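Submitted below is the structure of interest, expressed as structure tokens.
In this view, the complex is presented without one of its protein chains, the others remaining in place.
The letters A and B name the chains in turn, as written, and every chain counts its residues from 1.
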Amino acid sequence: MEILKVKELSKRFGDFPALEGVDLALEEGELLALVGPNGAGKTTLLRLISGELRPTRGEIYFLGRRIDRLPAWQRARLGIARTFQLISLFPELTVRENLQAAVWAGRWSPTSTTLARSHSLSRSRSCFTRQRVEELLELLGLEGKGDFRAKELSHGEGRLLELGLALAQEPRLLLLDEPTAGLSPPERAKLVELIGSLREQGLSVLLVEHDLGVVRELADRIVVLHQGRVLAEGPPERVHQDPHVQEVYLGPGGRAATLH
Amino acid sequence: MTGMEIKMGTRKVFTATAVAAVVVTVVLLAAVPRLGLEGYWLYLLTEGLAWGLFALSFDLLYGYSGLLSLGQSVFFGVGAYGAALGSLRLELGLLPSLLLGVGAALALAGLLGPALVRIPGHGFIILTLVLAVIFHLVALWLRPLTGGDDGLSVSAPQLLGWSLAEPAVNYYFVLGMAFLATLFLGWLVRSPLGLAFRLVRENPQRAAALGYNVFGVRLVAFLISGGVAGLAGVLYLFTSRFASAELLHWTTAANPLVWTLLGGAGTLIGPLIGTGLLIWTRELMSGWWGHGYPLLVGGLIVLVAVFAPRGLVGTLAERWRWRSSKLRS
Partner (left out) sequence: MDLLQQLAFQGLNGLIWGLILALMALGLNLIYGVLGIINVAHGAFYMLGGVLTWYLWYLAPWGFWWGLLLAPALVGLLGLLLERGVLRPVEGRPVMTIIVTFGLLLLLQHGVLLLFGGAPRSLPEPVRFTVGFLGLHYPGYRLVVALLSVVAMAALWLLLHRSRLGLWIRATAQSRELATALGLPVPWIYLLTFGLGAALAALAGALTAPLVSVSYRMGEEVLIEAFIVVIVGGLGSLGGAALAGMLLGVLEGLFTVWASPVLARVLALAALGGALLLRPEGLLGKRSGSGEEAR
């Protein structure tokens, strides 16, 4: 089943065409990697899907429903979660509170929860929340850091929490924006393992990545963007043999050594 | 100090101390008239409670939700005038005129909120300032209704047979209402909605990406803040029995900003302490050096903003947290 479909999507910033006529489809349970040189439009595409930006032209469908007119928060409630290229957490809140915020957000509106008269209703909600937060902490390997403020975390831990926030929403579609940027090799391996296990649970993922090694490990399919357009698309082996792709990445006549 | 249901070791201790402190404070406050406090000081304390509530409404909006509004005086003034006009022109009793005042403030907040809250950052601050200026001018212009600068005087209302003209009765009434309102606010900031306020303040982009309706949350904060400010205005009116256009001036709105800052934004106790200290200082100084007070406040503001931006309570809370985190590691 198609979980995400993008049709003829374009975005112009003033005169600058960041994206031109991009078509894309993601099957449920698939991990699609979005690669391309800097400025190719990868993050712009992600921001259009999450709702941070409005398209100049084109349509976006999520589970068959048209979403490009919806504000970001409504898309989040439909089941789209994202991480940010520059780690975006709630710095003064503790790790637990960050996760709590995410768990609450996905399910209940703050006003209704606050007004919930039934003591047992809010009791069970807080039980559920507590449990879920502990589960997530364990999954991320951050059990010891639960009471640390988010701003006190190391870069690697921050990236894990960033992913944790997205997971806490229990999304159906996960948008990851360069989740391994700035991580050391062991940290990167851990994150890749985590993402891999999510895939096995049937989560659909759209991954923007620079690190082609990570892409190779995780991607079912790759879409290569260049200057705002789709350059190539398909399973990893086919894409890395595409001469256009090789040219873009390595200059004319180069071999696609890095895609190996 | 978020108070979600999760309790950790030190957190529980803190909450117990806080509860004890609150109980002690309430008992002390309740005993005040018995302690033989002179009429003037009792009056000052009563007025101080009303202003303190006003500061709390400001803190809810600024300290917790991140919206700096220089126009809260509008809701304060509308609340006061609502109750004043209710009692004068419509001859309503105590509670109905109170409800009228608060209702008017809420209605105004509901009218203006949706337009104001969607303006980002500095635009919001300036628009609230414009609001204060415009409403102050309107209050001056509507002299027949508001009495302009000369204002309106009301007679003391009755509560269950007791007249509020009696300072002690007035005091208990205001104390009771302020206490209830403070309880409400205290509960609110510990609720999921309170957390939502802070999320939207800390990182609105992230909050939206998680699924929070940033505009909606801010609007709710604005409404509640306006309503509480209106209540503060009503309480002020019953105490001073006087309302003038001056109440809507932007400098009236600047006061809670100062009190909250000095006490500590984003903590409910801070603004109360800040208000108390400053009003007390003002009264002390008006005796021997009238000009001294604004100079002192000006100097304090500069010093606090530069060296201790979290205010009195905020800085203490930081120290506490720092020390307990050192204990942890």
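A few comments on the model shown:
Going forward, a contact is a pair of C-beta atoms (placed from the backbone, for glycine too) under 8 Å apart; a residue touches a chain by one contact, two chains touch by 3 or more.
Everything quoted here is computed from the prediction, not taken from an experiment.
When the full complex is examined, the chain removed from view is found to touch B. Between the chain not shown and the residues B:V133, B:A156, B:V169 or B:L316, the one that touches is B:V133. Touch with the chain that is not drawn comes from one residue among B:L100, B:V297 or B:A317, which is B:V297.
Interface with the hidden chain, as seen from chain B, comprises residues 66, 68, 115, 118-127, 129-131, 133-134, 137-138, 140-141, 203-205, 214, 250, 254, 257-258, 261, 291, 294-295, 297-302, 305-306, 309.
The rule is simple: only the chains that are shown with their structure count from here on.
One finds 42 Å separating the Cα centroids of chain A and chain B. Listed in rising order, the residues of chain A touching chain B in the complex are 50-52, 71-74, 76-77, 81-82, 84, 88-93, 96-97, 100-102, 104-106, 108-111, 113-114, 126, 129-130, 133, 147, 165, 169.
Against chain A, in their complex, chain B makes its touches with residues 2, 4-6, 8, 188, 191-196, 198-199, 202-203, 205-214, 216-217, 220, 328.
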